[in-house]
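Take a look at the following structure, please.
For subunit A:
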Amino acid sequence: MKVHVETTINSEPVELLAEPRQSLLEVLRDELGLTGAKEGCNNGNCGACNVILDGRLVNSCCVLAVEVSGKQVVTIEGVAEGETLHPLQQKFLEEAALQCGICTPGFIVAAKALLDREPEADEARVRYWLAGNLCRCTGYDKIVRAVLGAGAEMRNRASNTSNRGRTNGY
Partner candidate 1 sequence: MATVWIPSLLRDLCGGDDRVTVAGETVAEAFERLDEACPGIRGRVLDGGRVKPGITVFVDGEEMESLRQSLRPESEIQILPAMGGGQAL
Partner candidate 2 sequence: MVIEERKTYRVIGTRPIRHDGIDKVTGRAQYGADIRLSGMLHARTLRSPHAHALIKSIDASKALALPGVKAVVTGADFPEVADSIEDMGEAEGSLRDLSANVMARDKALYRGHAVAAVAATSVHVALEALALIEVDYEVLPAVLDVRDAMRSDAPLLHERKTASIAGESEKPSNVAKHDQFAWGDLEDGFGQAEVVVEREFTTEMVHQGYIEPHASTATWNSDGQITIWTSTQGAFTIRSQASGILAQPISRVKVIPTEIGGGFGGKTLVYMEPVAAILARKSGRPVKMQMDRTEVFEGTGPTSGSYIRIKAGATKDGKLTAVQSYLAYEAGAYPGSPVTAGAMTHVAPYDIPNCLIDAYDVVVNKPKVAAYRAPGAPAAAFAMEQVIDELAEKVGSDPLQFRLLNSSKEGTRGPGGRPFKAIGHEQCLRAAFESEHYKSPLEGPTRGRGVASGFWFNAGMRSSVTVSINPDGTVNLIEGSTDIGGTRTSLAMQLAETLGITAEDVKPTVVDTDSVGYNDVTGGSRVTFASGMAVYEAGMDMRRQLIARAAELMGAEAEELEYRDGAVVHKTDESKRYSFKQLCERIFERGATVVATGSVVGRGVGGAFATHVVDVEVDPETGKVDILRYTATQDVGTAIHPAYVEGQIQGGVVQGIGWALNEEYYYNEPGQMLNASFLDYRMPTSLDVPMIDAVIVEVPNPGHPYGVRGVGEVPIVPPLAAIANAVYRATGVRQQKLPMSPRRILETTFGLE
């Protein structure tokens, strides 16, 4: 028996029919064609399927699609603003923080959830926050550097914006 679900994905209203047994991951990938979230383990142990649900980082394999009714979902497809990459995406490219790339969407979504809350997160905090995301290619070194770099970039932008704001105020 399919359930009608009205939700918001990457700021767009979305209506869909989901079977109660279907995970959010399955519906994102198979029904909505949003294949950026990946299935690595399907039991909450690798983070490849990460999305942000009402501001919180979750494994979309551990959420039923029917649960997201009335909620806000952000997937990797919603991280860039149009053609402008998010600082995390830019830093992942600059720092060579991906090899095969399968875990990359999950890492970027997870890191976004961190930096949205704590742009000043240090290495220890980044490593702790990302421990639910497995990467088998990079050894994490360049990923951690990319996230730290993106945090610095975001802090810079924020302070530039606020400085400009003050200047305009004069």
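What we mean here is this: a contact is a pair of C-beta atoms (placed from the backbone, for glycine too) under 8 Å apart; a residue touches a chain by one contact, two chains touch by 3 or more; residues count from 1.
How these were chosen: all candidates are chains of the complex that A comes from, given by their letters.
All of these numbers come straight from a predicted model, not from anything done at the bench.
Interface record for this complex: partner of subunit A among candidates 1 or 2 is 2, by the touch criterion.
On subunit A, the positions that touch candidate 2 within their shared complex are 19, 21, 26, 29-30, 33-43, 45-46, 48, 75-77, 79-80, 85, 88-89, 92-96, 98-105, 108, 126-128, 130-144.
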